[in-house]
Every structure is written in structure tokens, then in C-alpha cells.
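In this view, the complex is presented without one of its protein chains, the others remaining in place.
Residue numbering begins at 1 within each chain, and the chains themselves are lettered A and B in the order written.
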Amino acid sequence: QSNVAVYGVLDSGIAYTTNTNAAGAGVTKIPTLTGSLPSRLGFRGTEDLGDGLQAIFTLETGLGVDTGNMGQNRLFGRQASVGLKGSYGQIALGRQVNMTFLATQKADVMGPNLFSISSIDLYLPNARSDNSIFYFGRFRNVSVGATYSLGRDSSAAGGPAGTNCAGEVAGNAKACRQVTGLLAYETEPYGVSASYDIMYGNAGAAGGLTSADNSDKRVTLNGYVKLGEARLGAGVIERSTRAATGLQQSDLYYCGISYPLQPLLTLDAQLARKDQKGSDADATLLVARLTYHLSKRTATYASLGRMQNSGASAIALDAGGTVGAGKTQNGLSLGLRHFF
Amino acid sequence: QSNVAVYGVLDSGIAYTTNTNAAGAGVTKIPTLTGSLPSRLGFRGTEDLGDGLQAIFTLETGLGVDTGNMGQNRLFGRQASVGLKGSYGQIALGRQVNMTFLATQKADVMGPNLFSISSIDLYLPNARSDNSIFYFGRFRNVSVGATYSLGRDSSAAGGPAGTNCAGEVAGNAKACRQVTGLLAYETEPYGVSASYDIMYGNAGAAGGLTSADNSDKRVTLNGYVKLGEARLGAGVIERSTRAATGLQQSDLYYCGISYPLQPLLTLDAQLARKDQKGSDADATLLVARLTYHLSKRTATYASLGRMQNSGASAIALDAGGTVGAGKTQNGLSLGLRHFF
Partner (left out) sequence: QSNVAVYGVLDSGIAYTTNTNAAGAGVTKIPTLTGSLPSRLGFRGTEDLGDGLQAIFTLETGLGVDTGNMGQNRLFGRQASVGLKGSYGQIALGRQVNMTFLATQKADVMGPNLFSISSIDLYLPNARSDNSIFYFGRFRNVSVGATYSLGRDSSAAGGPAGTNCAGEVAGNAKACRQVTGLLAYETEPYGVSASYDIMYGNAGAAGGLTSADNSDKRVTLNGYVKLGEARLGAGVIERSTRAATGLQQSDLYYCGISYPLQPLLTLDAQLARKDQKGSDADATLLVARLTYHLSKRTATYASLGRMQNSGASAIALDAGGTVGAGKTQNGLSLGLRHFF
């Protein structure tokens, strides 16, 4: 019906990565989590309520084209929300992306590519909160937003979207709560953005956050600038995890460029480095991607990537992949992306 | 395409309830099961076959906006059916609502609100049968309907839509069968309705119905009348459970009023009482709701409720919630509802 738009992205390809285990074996696969973008099917709509006010809703399913499985361990794992939108901004309730998700949208030129900073911190493309109240407003060039979650992740299935922290615990105003905030100044030629994200734990929660006193905090700062046809972006994500086993801190730096070689051919390249504090478990990522646009909705792409792990670091080049500890992993990904 | 209508309801809010456990702690949450109505996404269509005959189908997913999870432990938990509709009525096959679901539609002014008689008997908003043959016909002011299920609930996930009674057992014509029937006389100013619902058990089934000789029976009787702009509704649901552990009986009485305070502002109020026979485990519910209509499709609402539990009764005010045994629970719910 006219009230609902059915939309989505299907993005799949073939990837090869080296050194996926200690023995150094490579693997060829059709990736599950993403190609150049994660695949999805969504239903959304808006209704004009008068006076510039709109009712809005989104139901968005994540999916793996490789197997037909749903993503994020639930039916509408990418978004399930209903809200209102007006000149003051947008408020919504439900499961939805939080400010960490939105913060890097413009400065991270690779986005949630199979080889990208998402491989280093898989929370980034999964920065969503269950049971959340969402606000986002844009006032001329200034954007401000926040989410507050009463229980950040209802799934116990494991992985970044299954951290077993359902929250809404009687008599505990911290268990599994999550707060995120964003402030940005954005114009066409340049922009800067900062975000804050803190999530609390509870008994049984993943990532060592087994008490409401444990927390995982991310602060991001980034910016972009246009130089001619090129767009340059750079940023840092500072993470501080107060887990049951102690404090862990890391910085993730990234910078990149997006450049149209020809009208239909875009080159994106990114360099990133994760610095694990008080440890040599660091990692360096280098990735380049060529995208050929068959139309506005359809493109093919090829990515070349390299992840250097030092010490005990075992960060795979590809999101959801594996790598032998301390090994350097190279990879190639070819794919097809279609918006509908 | 023109053959399929995509439709749904998204309804979410924030609720606070007191005394959610023996220690008396309150909890704030974004409810899972319902706000003022349970959230859903559906696909339905009709095809004219000539001579007033139509083919009809519905696929309807229940979902929790709070987490994006599917409801009723299955993909199309609210309905999956295909059938024919004509002047003689409608027949359909599949998983579908039964007559207990339909019986209270007009007399229960609160419907499946977060605070409502659904909290007292969570089967009421989940009165569906797997593997069922459905008939419903309306002849002038008289409605008559029935369902027959060969196996009433295929899910073993627990809860009212996961009672582990798949049925269709070879050589057992009673195991997990369910029969429901309805008879109603309805006009614009007034109406009465009665329904009957009996479900049988089998090994492993929930609710103590661990044999095909066990059964759970509900008889409903209700009516409504319009007085000026007000609609008054009242009814009783008599339940009799022949479980492995013996016979349990209860009556659930309810009465309510729905009144438009202003063209866009509706007040609903309801009083209900559950009388557990041969026990003082009774409960009394009082709930009032204000609904402000932003449009025909969108509304905001506020509900105030109170559930008084006596003796060992531990019926939560909110559907799917918890309460300390014997405690009185108060609650407030604010929400937004959008039809699409």
C-alpha cells in the first residue's frame, strides 16, 4: 500500500583471505556480514500529521545473502522503531542505531566494508540499542543527538549483536543501560563530529561486563574535508572497557580518501591503526576499493586489504573472519551491490 | 504488487510499574508484548473469483518494537492462513485466531492494552490455534463461528504462544486438539456474544495439560451498549482447567466504558476481577487510558493502572511483567501508536 515502502540492499561477493589460522591456511568464501554494505530488507513509512509533524516508522531486517539467515539474531535486527519527526528533530522508540553508529558516517570513507575499521571494532556497524529512546535534530549546520537505553541487547546468541544484556532489571537503574550522544558541525566542504557512548553490564553479559558496575565506553572524534573532487576523512575512536577482569584501553585511528577516478569509477582508500594500551597487541589496516557504478542503484566493486597484527593481536581483515594471532592477513574481495 | 497489501501496527512506549518483586522494587521499561495494541507487520490480499466468492490470505508477523524480536516464537505468529470468502461466510486453513480471540472484541473496551484483562489471562490476546480450520459467518445481526484444530501449538518455547502441543498424533484423536465456537447478536446500539473454547493436552504440554485427557476450557459471555457517545461493555470469562494436578476454576469479570471527551481525545476505563475458586488468590484490576488522536492512523496515549493481588495471587499489572505475590502493583504507561 501507499503507506509502506519496501526497500533494501543486497550486497554479496567472493572473498579470499590468507593466514586465517595459526597454520597459515587461506580461505575462500561468500561473506556473511557484509560486502561493501550489509544486506537488508526494510519496511518504512511516514505520515503527515500537519504543522510539519510526521509519524515515522522503520522495520529493517539484516540478512546474510550467503545463507538466507537473518542478521543480528532477530527478525528486525537493524531497526524496529516508531516515532515523530518535526522541526525540532526526531524522537523514536524501539531498537535503533545509536550515536556511535551515526558519528562516523561521513568521515569513514570505507563504511562497513568487509575490510574496514568495522573489522577492528565489530561494534561499530552494530552500534544499536534495544529498548531505547532516540533523539536527533539538525539545526542549520549543527546536529545533536542522543539515545538512552533501558536494556541494550536482549539477545544472548553471542557476537556483537548478541551480548546478553536485556536489562530492565527491577531495582537496578544501571544494569544494561546505555547512553550515547552526538554533536556535529557539518557543511558541504567540511565537517567535524564527536560522540560519546557508554554501556553497562549485568550478570551474564558478554565482553566481561558481568556486573552493572562494569562498563564499555567509546568516544569518537572525526572530520572530513572536500578537496576538489576528493573527500578526505579521518578520526579516532577511544575505547575504555572496565570489565570484571580489569581496565582495557585502546585507540583506533583512521584516515581515508574517496575519489572519483571517472564519473562511474570511484576509488576509496583507508589506513587505520589500533593501539592497545599497555600491550603490543596492535593492528594496522590498509584497504583500497574500486567501485564501478552500473547505475545509481547497482555497482560492482573490488577491495584489496591488509591487516598487520603485532604481538597477541588476532584481528581478522574481514568482518567476522579469523586470523592466526600475530599474523598479517591479506585479502581480496569482489562483489555486487544492489539497492532497491 | 497490486495483489498484496503490506500493513501493520507499531505501538511502543515507556512503562513504570511498582512492586515487581517481593522486595518491592519498581521497574521502568519499554514493553515487549504490547503498548495499547500489539505491534505487527502483515501481508494480505483478496482475489475476486466471481459469484461473490473471494480467495483470501493473511501472513501476519508479531514483533516487539523494543528489541526487534518476532513474537509468538515464529515468523508468522499472529496469522498464516488461506481461504475462501462468500455470502455464506469465510473458511480458512492455517494458524489463525480462534473464537475466544474474536468474542471480546467489542465488549472489552481496553483491548490488549499493556494494562488490561490480557494481563490476568495472557491467553486472551494469544487465542490462536495452529493447524486449524476456521469458519466465520455474519447473517444480518447474527454472527456464528468456529475453529477446529488438529494440533493447537507447535512451539515449545514457553509462554502463551509456546505451549508445546503440536498434536497431529497418530492414533490419538484428542491429543492437542482444540475446538472453539462463537455466537453473537450485534447491532450498532447494543450486542451480546458468547464463546466456548476447549483445548486438550498431550505429553510435555505446558500448563499441566500433560495428557490428552487433560483440558483447559474457557466460556465467555459479554455484551455492549451505546449510551449517547459512550460505549459500555461488560463480560465474564469462566475458566476450568483439568490439569494433571487436579481441577482449577476461575471467573474473570470485567466492565468498562469508552467515552470521547473531545473529538480527538478518548477516555477508556475498565474494572476487572478474577475470582480463583476455592482459594483467595484473587486479583482486581483498575485501569484508565487517555488517547489523543494525532490522525486516524496515529495516536498517543497514557494509561494508569492498578492490580490488587490477594493471597498467593501474583498477577502483574502489565502483560508479561512480574509482581511480588500478594502485592498491589501500580503502573503508568505512555506511548505512541501508528497504523500503516
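Going forward, a residue touches a chain if its C-beta (ideal position, glycine included) is under 8 Å from a C-beta of that chain, and two chains touch if they have at least 3 such contacts.
The structure displayed is predicted, hence computed values, not measured ones.
Among B:Asp11, B:Asp130, B:Glu186 or B:Asp268, only B:Asp130 touches the chain left out of the display. Touch with the chain omitted from the figure is made, among B:Val6, B:Ala243 or B:Leu286, by B:Val6.
For chain A, the residues touching the chain absent from view are 5-8, 10-14, 20-21, 23, 25-30, 41, 61, 63-70, 75, 294-295, 297-298, 322, 335-338, 340.
Residues 1, 3-4, 6, 43, 45, 47, 49-50, 53, 55, 57, 59, 72, 74-84, 93-95, 130-133, 150-151, 154-155, 168-171 are the ones on chain B that touch the missing chain.
The rule is short, and it goes like this: only the chains that are shown with their structure count from here on.
Distance from the chain A centre to the chain B centre is 39 Å, each centre being the mean of its Cα atoms.
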